[in-house]
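All protein chains but one are shown in place.
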Amino acid sequence: MPERISINPLTRISGFMEIEADVHGGVVTDARTEGLLFRGFELMLKDRSPFDAVYFTERICGICSTAHAVASSLALEDALGIEVSEQGRYLRDVIHGCEFLQNHIRHFYQLTVPGYVRLPEKLALFRTDNTDFRLPEKENGAIVKSYFESLRMSRAAHEMLAVLGGKAPHNHGIFVGGATTQANASDIIKIKSLLGEIRDFIETRMIPDVCAIARYYGEYYKIGGGYGNFLSYGCFWGYKELGTLYVDPLTAIGGKTAPFDPADITENIDYSWYEDRVDTYAPFETIARPDRQKSGGYSFIKAPRYRGFACEVGPLARQWLSGEYRNGVSLMDRTIARVLEAKKIAEVLRILLDNLIPGTDVQKAYEIPQSAQGAGLVDTSRGALGHWMKIEEQKISFYQIITPSAWNLSSQTKGLKGTAEMAMIETPVRDVGNPVELGFIVRSFDPCVSCATHVYCGEKLIKTLKVVP
Amino acid sequence: MFNEYSAKDPLRIFEEINNIIDLLYITQCRTTRNALLNRLRRLLAVLVSAARPGAPYGAVIPAGNSMAMQTPYDPPALSGPAPTAPMQNIRQAMDQRTFTAAQLAQYNGKGENPAYVAVNGVVYDVTDQPGWAAGSHFGLKSGLDQTSAYISCHTGQPMLERLEVVGRLVK
Partner (left out) sequence: MTKSEPCPAMEQSRMSAKELLFDAEGKIKDGTLQKQNLIWLELTGCSGNIISLLNGADPGFFYLLTAMTNFLYNNTLMSAQGENAMELFYSALKGDFILAVEGAVSTRDGGIFTVIGQYKGEPVTALRAVREAGEKASHVIAVGACASHGGVSAAYPNPAECIPVKAALTRKVINLPGCPCHPDWFLGTLAHLLMYGEPELDGMGRPVLFYGDTIHTHCERRSYFDNGIFAKKLGDPECMFKLGCRGPVTRADCPVRKWNGYVNWPVGADATCIGCAQFGFPDAMEPFVSFDTYRGENDA
């Protein structure tokens, strides 16, 4: 008789999620995760001015708002036929890179570390029933110290962002054409000096800290893998003079790497609470209407697929596809990859900053055409993000958003489970009364709010609710 | 004595004012006196609005000043006919051009057209008004008759007198 476990809320993620799992003989046989936070951005965007999408979609998420501004700007540039200069790309990518650093530092220290490290219980926020803390006092204490030092570092990452972006979260600096402002020597040196501090911190604290954790939680290298199919829309890539600084648009299905083709993305609603003429469609074709009575449906999260495959996106995918880290595919590898990626992004930023030409104004007065359509695909802190927009009568008539969390935490399609679903199944759980493994696995994907995930196993169809950003 | 009234019957208002003054001579209770004074203030405001709509309704009582207000302050009933436009605005408008709704609609602050807005039959130019960036104000577009929005937000405030008159709205 399987034992049913439930964790609700799964804290230390961005948003609200529940995990439910059936454990049989110490192993997960069935699991569901539900996210319950619905706002309906795709519905809200209709009939608004196209330029407003840049700042509006930022509000999908508070920790990765920059990502949406970038995707939105790219979609608008595609629709309006605007070519972005190299300096425009550098300026925008500097702002974007700062968001990566902020996210990765906060995700590691504020969201991940408290699961592995005992923080001072005299601070009420850190009181917990969990007793599976394995680090010896000295190592534990060192990471506690890092936790508090990291506050200054992640703050510094947002300060860097604001130098060009105006404010963070929800910056104004990213816009069509690249960025709104011109960098000057004072801006550049300010960012560089903050970057230097962050790079030191990553090197001397963050990397040793994650290695210390990995030493004491070694079995986590063997769980939480998933399919091991990876996807990236390209990250800090394809610069005319600098080439690719991180990773090209690539996929790796079954271990074989190939270039990524946007035409091969489909979204599927076989088991999702939507109805449309077809169950599988391309992002531009349609926005399926919600239908909670649909028979066989069990989730509001749609299932993005690439050539029919469920793919993982995010730091582990990028580290693997770029060849930087190929140690393995697991919960621990994913956690380590995120820290290593922080180091990589800091290096990318250094290069971009060195190539900025101060005083470059990349803005124009832009015109909205009567009708147009465009797509903006970008890899961001959590993975591959896409915005697809259509303009009619100079207003937004259609806006589709597929977030990285939709890729990672998607619903199933005709017998093919989503990535995180797969990652949870067959996980051995040491203590059913305290199933920490499941929390670690889901958190390792860095779920971002408005994202519902569920796991389907066997013949059971589980009803789940929503998430659409 | 404390009946409702409307700006249309000033004679009734004058009568009530006189009654209130009589009462004030004999009232010793501070509470009642303040209530009567508040009533006077309201009546004054109605008279002022009949003569010059858009002028301030007496003093704006700051929050927490309980000595001045023993009864809640509520503006005169707005269910009656809308206050008419300021007299000088009407005079100006009479000399200038007329706009039908369709003509006014062009003046939405975009492209070749400045931003005009109609309130109480008078058309105003709001192009350079700081609150009307890009020809819109709190979601209200220019090129339209915004009388009801104006009444629900700005009654009692001298907004209209500051605006440039460009004509009047006709059917």
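All chains are identified by letter, namely A and B, in their written order; residue positions are counted from 1 within each chain.
Following the convention adopted for this analysis, contacts are C-beta pairs under 8 Å (C-beta built on N, C-alpha and C of every residue); 3 or more make two chains touch, one makes a residue touch a chain.
Keep in mind that what you see is a predicted model, and the values were worked out from it rather than measured.
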Residue among A:89, A:104, A:158 or A:318 touching the omitted chain: A:158
Positions on chain B where the hidden chain makes contact: 27-32, 63, 66, 70, 109-115, 127-128, 130-131, 133-139
Touch list for chain A against the chain that is not drawn: 6-16, 18, 36-40, 43-44, 48-49, 51-52, 55-56, 59-63, 65, 106, 110-111, 114-115, 119, 123-130, 148, 151-152, 154-155, 158-159, 161-173, 175, 180-182, 190, 361-367, 439, 449, 465-466
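By our rule, only the chains that are shown with their structure count from here on.
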Separation of mean Cα positions, chain B and chain A [Å, integer]: 53
